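One protein chain is absent from this view; the other protein chains keep their places.
In order of appearance the chains are A, B, C, D and E, and numbering begins at 1 in each one.
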Amino acid sequence: MAAAPNNAPTAVDKEQIFGMAEKEMEYRVELFNKLTHTCFNKCVEKKYKEAELNMGENSCIDRCVSKYWHVTNLVGQLLGAGRPPM
Amino acid sequence: MAAAPNNAPTAVDKEQIFGMAEKEMEYRVELFNKLTHTCFNKCVEKKYKEAELNMGENSCIDRCVSKYWHVTNLVGQLLGAGRPPM
Amino acid sequence: MAAAPNNAPTAVDKEQIFGMAEKEMEYRVELFNKLTHTCFNKCVEKKYKEAELNMGENSCIDRCVSKYWHVTNLVGQLLGAGRPPM
Amino acid sequence: DSLPEEDKLRMATMIDQLQIRDSLRMYNSLVERCFTDCVDTFKHKSLQKQEETCVRRCAEKFLKHSMRVGMRFAELNQGAATQD
Amino acid sequence: DSLPEEDKLRMATMIDQLQIRDSLRMYNSLVERCFTDCVDTFKHKSLQKQEETCVRRCAEKFLKHSMRVGMRFAELNQGAATQD
Partner (left out) sequence: DSLPEEDKLRMATMIDQLQIRDSLRMYNSLVERCFTDCVDTFKHKSLQKQEETCVRRCAEKFLKHSMRVGMRFAELNQGAATQD
């Protein structure tokens, strides 16, 4: 944004760079968490009769992640984001 | 809080000022987000048969925002907050 | 992690110490908030016929907090956390 | 304990700020909860009498609940500390 | 107003960063909402035609809703400010 008169980044520039990197990472963590919770709700049996994921649950999870990825891309396009959302 | 011996704010004073401003903004953003999600849940049909908001939804949204505002003020009074909550 | 050549903590060390303390406090606040909301959902009548908690609600709350504490410890053990989770 | 004055001050400021953030979040979530539980019709722009009564009771009840949870929670924490 | 240049710049940076964080969170919660409301069968790996249509409408509707809420919210804030 504001260009420094010489090439060395100022303290404020650095705050921006680190701040952006931090927001980006927070975004990815939040995306992963929402994806994990949403697909758990959609795919996993909640009576917990056993501690293992069965075959049906496993294939549901794989497809759920794949579809969530598509929805993320689709919404990203609609919002006109220029950069890849994941 | 802690008064500096002269008028120039210390580094810690500045941290407090910026910290307060940041919390205040975070609060407003969170208020707006909760309001938006709550009124969407209360007013908007979730089968998404069309991409437009119809008249009934629009008037519901206006009233929902107005009522949410009143509840925010009411709860603010009950909590004894001295300053306007929105 | 990175040991400073002398005993005085460097700026980065200090960031880590303050950062850890901050995360720890955030964790406790979040634990308390989740506990409060979960036990409210499990124990309190939502028609709000009165502003007081009745005896049944009060004893439910006490047991709910106690059980939540046990679940926190149990999950902490499963995750293999070496330190007390609350 | 052995922290220099400047660091103690910084730690105190951090705790203050976390408490401010926490109160503001509590306020926001209390509003959201009581609004969701008490307001369900949107024929008017202003809060109806019985909705207002419901919100008042909801907020009061939640605050009492929250204080009770805080006391029980503190007891458990203390018990855990003395077991060390 | 009386802030030195350096502090103004720092404040502006802070506001920018909060807005970036807010947009990213909005994006995440929009995806979560439209996915939850529109996708319910997991027989295929890819999004089905009617699911895609549903997601598009959901996102569009939510954004229109959000803008309307923003306008009403600004009016109320302004009204509250002039009442002072």
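What we mean here is this: contacts are C-beta pairs under 8 Å (C-beta built on N, C-alpha and C of every residue); 3 or more make two chains touch, one makes a residue touch a chain.
Just so you know, these numbers come straight off a predicted model, no measurement behind them.
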Displayed chains contacting the withheld chain: A, C
Residues from subunit C at the interface with the omitted partner, ascending: 2, 12, 15-16, 19-20, 23-24, 26-27, 30-31, 34, 38, 41-43, 59-60, 62-64, 66-68, 70-72, 74-76, 78-79, 81, 85
Residues in subunit A touching the chain absent from view: 14, 18, 21-22, 25-26, 29, 32-33, 35-37, 39-40, 43-44, 46, 48-53, 57-58, 61-62, 65-66, 69, 84, 86
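Quick note on the criterion: only the chains that are shown with their structure count from here on.
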Distance-maximising chain from subunit E - centres being C-alpha averages: C
Between subunit D and subunit E, centroid-to-centroid distance (C-alpha), Å: 25
Centre-to-centre distance between subunit D and subunit A (centres being mean Cα positions), rounded to whole Å: 29
For subunit D, residues contacting two or more additional chains: 10, 25, 29, 38, 56, 60
Touch-based graph of the chains, sorted into line, ring, star, complete or other: line
Listing of all chain pairs that touch each other, if any do: A-E, B-D, B-E, C-D
